[in-house]
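A single protein chain has been removed from this complex, and every other one stays in its place.
Just so it is clear, A and B label the chains in written order, and each chain counts residues from 1 on its own.
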Amino acid sequence: MLSTLIYGLTIGGILYIISIGLSLTFGSMRIVNFAHGMIYTTGAYILIAVLPLIQGNFFEGMLIAILVVIPISFIIEKFIIRRLYGESIDYAIIATYAVLLIGVDLVKWIWGTSPIPLSDPVGKGITFLSIEIPVYRLMIILVSISICAGLWIFFKKTIVGKIVIAGLQDREAVRSLGISVDKYFSIVFVLGSCLAALGGVLYAPITTVHPYMGFHILLISFAVVIVGGLGSLKGTTISAFALGMVMAITGRFWGPAAEAMVFAVMAVVLIIKPIEV
Amino acid sequence: MLLAVNCLDVHYGYAKALHDVTLHLLKGEVVCIAGRNGAGKTTLLKTIAGFLKPSKGSILFDQKPIHGFALEKISLMGIRYVFQDKRVFGELTVRENIELAAYPTKEKVSDSISRILNLYPRMSVLMDSKAKGLSGGQRQILLIGRALIGEPKLLLIDEPTEGLSAGIIEEILNVIMRMKGELSMLVVEQNLSVVSRMADRVYIMKEGSIFKEIVDRAVIEQSNALEGYL
Partner (left out) sequence: MREKHKEKDVTAKVRNSGALGVVVIALGFILFGSATSIYRTTDFIIFCIFVLGFDLLYGHMGRLSFGHMLFFGSGAYGAGLLVRYATPNPLAAILVGICGGALVGAILGPVVVRATGACFALINLAFNQVGYFLALVGFAKFTGGEDGLSLTFSKIPFLSIANPKVFFGFTLFCLCLTYYFLKRVTASPYGILLRTIKENETRAQFIGYNTYRYKWITYVLSSSISAFAGALATVNYGYVNPSFIDPTRNVEVIFAALIGGAGNLYGAILGGVSYMVISNYLARYIPRWEMFLGLALLVLVFKFREGIWGNILSVWKSRTQTGA
């Protein structure tokens, strides 16, 4: 039971890291960003590419992956996302999906289609209550909690964070104060993308790294965002960990059904509380 | 002449919302725009503020054209729009609302806060409460206080007394009257007794265009007379 709990928190933590970026873009620009999945995939693959060059230093690999992703997400934001602003949401979905498609094919081209295994960078476990818990999973939980705290400080205490919160609520009102709110949303987009890459890097050792992994995680992240309430950061946080637990618990009884269960939860939530976008 | 609007046409898609609107505002004036619902008053104000782009015509501010400019730019040039519906940033505190408004200007937050407290001393106890907890009248005052940050030249106020009780309306009216003279204001207002007391001039709008301009103070002071024009 304890290992399931830890696993649930681990998945929850990763879902949180990935979904926050999605929730921000969704809440701020009302754009569904499929390209987020591409950035996630890129993070994992850059890590894999770079590891042999830096003697397997996982931490450095993580930093490099994030750094590489910054200009990529900047370009996506500038040439695609910005043009979709205010357009019908269907076009945003299709366009960002196209970016994901291009990205997936690029990955297939460079690295091939077969999954690439990556080993647990820590490899050790600690025994607690006579159960072996991998240290790596605890680290992921710690990282996600730190990010949660960091974001909380950012949004509650810094002026940029407050502009974003106000902008999420009422974009026009922020603009009417003379603040070019879109510039801040772009910063938020890049920030969210960095988190997606981080999520990809962290998840890579405990899942399969393959070209379609972004597509995979995207659906679950969207479920997290929808269940948590669109544009609600607090909601996303809670639902990320909750759905992580759902996945872990379901996985314990019937492995492959874990993801399907997440969607079942999403469907139930939508029946009880239907939403408009 | 602070503001000159000439032959303004504004479309929502294919529908024409404003038709050939011409008005002007001199420095220091308080001009009211009155009219029934759907006459286009908010559309006019929003177009001047930069939310909407006119399809025809011009808007000159201090003799410089501003039509088609971005909303943010117009705000920084000194024209501030005060929203209808008392929309404040509910999740932020009153203090944070003011901080946000002061951010793009050069004004110090402490100065902005003192200005609001001058207008409405009771705001001091509300400084650290979330703005969504404020009453309608308090929100309106916060909105006006926010709009005054950075010392704008022109305020565009959209239905400031809507939905407020008589006592609160009196307070809002006092606040506006105290700003009179230093500041020019274009106010959309449906409450004719309020119009009678604050306006130097009145424009009546009907179905997207200016129906009549009333300059005679004697007529303005009689809200019954104004009613007749609607």
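Quick note on the criterion: a contact is a pair of C-beta atoms (placed from the backbone, for glycine too) under 8 Å apart; a residue touches a chain by one contact, two chains touch by 3 or more.
Remember, it's a predicted structure, so these values are computed and weren't measured experimentally.
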- Chains in view that touch the one left out, judged over the entire complex: A
- Note on the structure: Answer key for A:49, A:80 or A:206 versus the chain not shown reads A:80
- Which residue, A:50, A:70, A:101 or A:206, contacts the hidden chain when the whole complex is considered? A:101
- Item | Residue among A:67, A:126 or A:260 touching the omitted chain | A:260
- Item | Sites on subunit A contacted by the missing partner chain, in the whole complex | 26, 30, 32, 80, 83, 89-95, 97-102, 104-106, 108-109, 212, 215, 219, 222-223, 226, 230, 256-257, 259-260, 263-264, 266-267, 270-271, 274-277
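As a convention for this text, only the chains that are shown with their structure count from here on.
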- Note on the structure: When centres are defined as mean Cα positions, the distance from subunit A to subunit B in whole Å is 43
- Item | subunit B contact footprint on subunit A (complex, rising order) | 159, 162-163, 165-166, 169-170, 172-180
- Under the touch definition given earlier, write down the residues of subunit B that touch subunit A in their complex. 49, 51, 71-73, 75-76, 80-81, 83, 87, 89-92, 96, 99-101, 103-105, 146, 150
